[in-house]
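With one protein chain removed, the remaining protein chains of the complex are shown where they sit.
Each chain carries a letter (A and B) given by its place in the written order, and its residues are counted from 1.
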Amino acid sequence: MGMVADPKSQYEELDKFLLTIAGTEDELIKVLHRAQGIFGYLSDDVQYYVAEKMKIPVSKVYGVVTFYSYFTTKPKGKHRISVCMGTACYVRGAEPVLEEFKKELNISCDETTPDGKFSLDTLRCVGACGLAPVVMVGEKVYGHVTPDMVKDILAEYA
Amino acid sequence: MQNYKMHMLVCGGTGCKSANADQIVLNLKRSLSECGMADDVSVTQTGCFGFCEKGPIVKILPDNTFYTQVRPEDANEIVTSHILYGRKVHRLLYKDQTTLESIEDSKHMDFYKKQHRVALRNCGFIDPGNIEEYIARDGYLALTECITSKSREEVIQIVKDSGLRGRGGAGFPTGLKWEISSRYDDEQKYVVCNADEGDPGAFMDRSILEGDPHAVLEAMAICGYATKASEGRIYIRAEYPLAIKRLENAVKAAEEYGFLGEKILGTDFSFKVSLTFGAGAFVCGEETALLRSMEGGRGEPTTKPPFPSEHGLFGKPTTINNVETFANIPVIIRQGAKWYRSMGTEKSAGTKVFALAGKINNVGLIEVPMGTTLREVIFDIGGGIKDGKKFKAVQTGGPSGGCLTEKDLDTPIDFDNLVAKGSMMGSGGMIVMDEDSCMPAVAKFYLQFTQEESCGKCTPCRIGTTRLLELLELICNGEGTMESLEELRRLSSVIKDTALCGLGQTAPNPVLSTLNAFWDEYVAHVVDKKCPAGVCTKLLDYTIHADKCKGCTMCFRVCPAGAISGKVKEVHFIDVSKCIKCGACMDTCKFNAITRG
Partner (left out) sequence: MSDVTITIDGKTMKVKQGTSILEAAKEAGITIPTLCYFNLENADIACKPASCRVCVVEVEGSRNLLPSCVTSVAEGMVVRTNSKRAINARKMNIELLLSDHPNDCLTCPKSGSCDLQRLTQIVEVRSIDVTGTRRSTVPVEVGKALKRDLSKCIMCRRCETMCSTVQSVYALSAIHRGFPAYVGTAFEEPLSDTVCVSCGQCSAVCPVGAITENDEVEKVIDALADKTKTVVFQTAPSVRVAIGEEFGLPAGTEVTGKMITALRRLGADYVFDTNFAADLTIMEESAEIIERIKAFLNDEKVSLPITTSCCPGWVNFFESQFSDMLDLPSTAKSPQGMFGAVAKNYFTQKLGIRREDMIVVSIMPCTAKKVEADREALKVNGNPDVDIVLTTRETARLFKLANIDFTKLEDSEFDDPLGESTGAASIFGVTGGVLEAALRTVYETLEEKPLKKVEFFDVRGFTGVKTTTLKIAGIPINVAVVHGLANARKVMDEVKAGNPRDLHVIEVMACPGGCIGGGGQPYHRGDGSVLSKRTSAIYEIDKDKKIRKSHENPFIKELYQNYYGEPLSHLAHEQLHTHYTATAKY
């Protein structure tokens, strides 16, 4: 992600993946996972493409994409910041941490900064509750986060 | 396996891994080979030890040394001091919370003393990536026994006799479920493992899958044998990449060793296992929603009957069990129903894994016999409340459960007792709250969760949870009235009574249980417009402390409500009636002269 990828090779990669599976309707979610991995997000075009390739009504594809919070139809920022709002993190003060990120980045949840650098969202428990409150930036996990750590975390990606 | 003199077990659970456990492994290995000890000491990355709070954990066998909060740069010292010279690294040892003494042998840690590990038997002991280590601990013996020398009926009978009840939440007797499933005839039948684990703050299923994936695979095959199913599917959260990787490897290894696949161990029994990924919807843990999701659709629950046992995946008979339920099966087969029944209570046999979290000292994963009291769990194993604060409540059963209080602490934990107390077992999440927690705010938090996770299919849940949430927001913002509280109750009872699936039916539980146990706190919010725990910011007053105020006028300038008055270099004042509690003044004051309370 982040890099500008060539759409043609992205579609080719998706085609290649489609060849490795049966392509039956029950594999839709699997394919969407893969497509999001390749394209970074599920644009209308990509959803339409998946529908056509799998011979599934596009309304159904859209119905599925909008049902699951893991799927996103908007491009995310280069660095995706996810604040865990699972119970363990919540009771240990995740909310002020989230507020601090909002304030520092000047965006709300599920938004991306205008420069495309950061996007902010919440997630429910990554299973690292021992480190609560937990924040993920990309793949990296930050544990025991307090509001005053927010500036420093962001600075790492400046 | 080589004959190592010593073993170093490094936790490879998600918690510890995210705190750089991988680097510890590399560093330990490097230090060992630098000292020429690589052939004498093994380094194994295991599943979660359960003591995630103090992770990353490194444990050394055979002396049971338990190092906590290890950093990669500690690796060299551990090797040189402990391995080479036999001197434990004291600063890394776990210290008892009360005596503050270092504990050298983990067996003496309170955290482990009261635990009894059955489902977690291999977590933190074996390398989950190595099937041989599983086999060395009697792995796949139960499956072998079943398919070579036990009839399907015998297998089901053992599970029935063991008294095992489903660990996914509802506590349905597992043996009975298998028996019902086995009655439906169809060429194609399925076994499904529910590894969705949506309860936020609970991570026992993840830890089992990461730490002992073969136990689940073995159990699924046994279930397949007993119910005449030839295909197993694991529905697992996409948010659990490590568990997915370990499961995938385990399936491959089990196939290579002939424990899965065609004609297992030369018998007529064939069973294959594959993985399906979830995509971030809590409701997909509900079994009918899970099936719809596995079929590639929106995870919307459907009415029961028909039950999955009759009409499940693709309309075929399907047995669905939870990860932890499965993890118990191989030991039950090997050690017998009687052994299993000897643990736990009359109606809830065996042990239960809990994910302890919240304002507690030892956050982590524990397994205790059913019937252990909440007090033992929270204070003995959990080490009590963090920072010496006062215990206020514990939420069991996640967003579906309820809050239990001081007076419930001596209740022996089992399925029925928790329900009787207005909560439920759920999957085993246990969130401890201290005096700083505001209960209406906690209820609001849970409702935020269920409202967001509602599938939207049925009226009471789609709209009802939204209205509940809005009422709670009103209350926490100081705009609620006594009527709001009445409305909360009325709405809650209808949602409970009429929602289509378990999500909606249990969504009001956190509201009802806090209303019952903390009525005064609600009244304080709506009548006195005060938040006793000091959490609800809209109910707190901002005050300027004359002794600290330098009269810099900064607060005066940022206040959007024009609530602050004062002259340059003189003490400023806040007009409480005008203040909209935005907090801007407090953020601006460089002299910390403004407080909220």
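Everything that follows uses one rule, which is that contacts are C-beta pairs under 8 Å (C-beta built on N, C-alpha and C of every residue); 3 or more make two chains touch, one makes a residue touch a chain.
Just so it is clear, the model here is predicted, and its values are computed rather than measured.
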item	value
Residue among B:254, B:491, B:517 or B:586 that touches the chain left out of view	B:491
Residue of B:455, B:485 or B:574 touching the missing chain in the full complex	B:455
Which residue of B:230, B:270, B:411 or B:505 touches the chain not shown here	B:505
Positions on subunit A where the hidden chain makes contact	44, 47-48, 51-52, 57-63, 66-69
Touching residues (missing chain, whole complex) on subunit B	281, 298, 300, 303, 305, 451-460, 462-467, 470, 487, 490-491, 494, 496-500, 505
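Simple rule for what comes next: only the chains that are shown with their structure count from here on.
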item	value
Centroid distance [mean C-alpha coordinates] between subunit B and subunit A, Å	23
Contact footprint of subunit B on subunit A as seen in their complex	24-30, 32-33, 56, 60, 63-64, 67-71, 85-92, 123-132, 134, 141, 143
Interface residues, subunit B side, partner subunit A - complex	14-15, 18-19, 51-55, 198-203, 206-207, 238-240, 276-282, 293-299, 314, 355, 357-359, 363-364, 395, 398-399, 429, 431-433, 437, 442, 445-446, 449, 455
